[in-house]
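The block underneath contains the structure these notes are about, expressed in structure tokens.
Only one protein chain is missing; all other protein chains are in place.
Our next item is chain A:
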Amino acid sequence: MKGFLLSLQSEFYKSRKTLGFWGAILLPTLIMFFMSVGFYFNAHKLVNHKPEMLWGQFAGIPLAIMGSLLLPMFIIFVAYSVNVIEHKSDTWKTLFTLPIPKWSIYTAKYLFAVILILITLTLFFVLTIGFGTLLGNIQPKLKFSGFHIETQLFQVYAKLFFASQGIIALQFLMSLLWKDFLKPMGIGFVGTIAGVILTGPARWEYAYLFPYAQPLLSVMGVGNKKIRPTETPVFFTNEVLISMAIAAVVFIAGYFILQRRSIK
């Protein structure tokens, strides 16, 4: 356990100067900032929106972008960035000659990628509420104060997070095994596009089995039902459960692959 904590701490220490780490913070901050600026200057068009609709629009835009394209692409990037540190510096061999169990090193690295995604989604949630409340204060004609979206929004982001686990696991394993960025990126990109097609135009009924479609499906479900204060959406929907199951299987398989592999 100590080795695991030391490894996790080391992952933070190593990556604190990399774009992979800062991307997790900058991406939500910039998107939410520019969106708020847009809402501020277009306030006159939004004055007639009811508080519920206003929040729905304000929170819905980043969710729609994240769910469909940005989140899978960002996961591809993050999963690669935590592994590329070792590929680029040729440090796998030193990591695995440390007196720390292999599972600790592997799990810490994996969990670090998960934490980065968690940071991004948490920031999206916090900044949506924060900037929305701020907009309501500095531009009182925007009626943000008339409705509380926190609980529903938290559930949506939590669902998005759990529905992303399958992609995280797959992209992490590919990035761990392949030094060449083009492979995990290419597969991830094709997967993401296929996910959009399967859930959107194709409306394939088993799309929830496909990891790259799961985040989008998890958000779409919410969109179809519309956010209503009285309604409690089902949390563990098929796509969320399958995503977590895929993550568990790929994570364990990844460890066995790593165990058997020679370090070049």
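Couple of notes before you dig in:
Please note the rule applied: a residue touches a chain if its C-beta (ideal position, glycine included) is under 8 Å from a C-beta of that chain, and two chains touch if they have at least 3 such contacts; residues count from 1.
We adopt the following convention: contacts and distances are computed from a predicted model.
Among the names given as "ATP-binding cassette domain-containing protein", "Aspartate carbamoyltransferase", "Fumarate hydratase" or "Tryptophan synthase beta chain", UniProt records the absent chain under the name "ATP-binding cassette domain-containing protein". Summary of contacts with the chain left out: across A:98, A:134 or A:194, the touching residue is A:98. Not every partner is drawn; the one left out touches chain A at residues 6-7, 9-10, 13-14, 17-18, 85, 88-94, 96-101, 260, 262-263.
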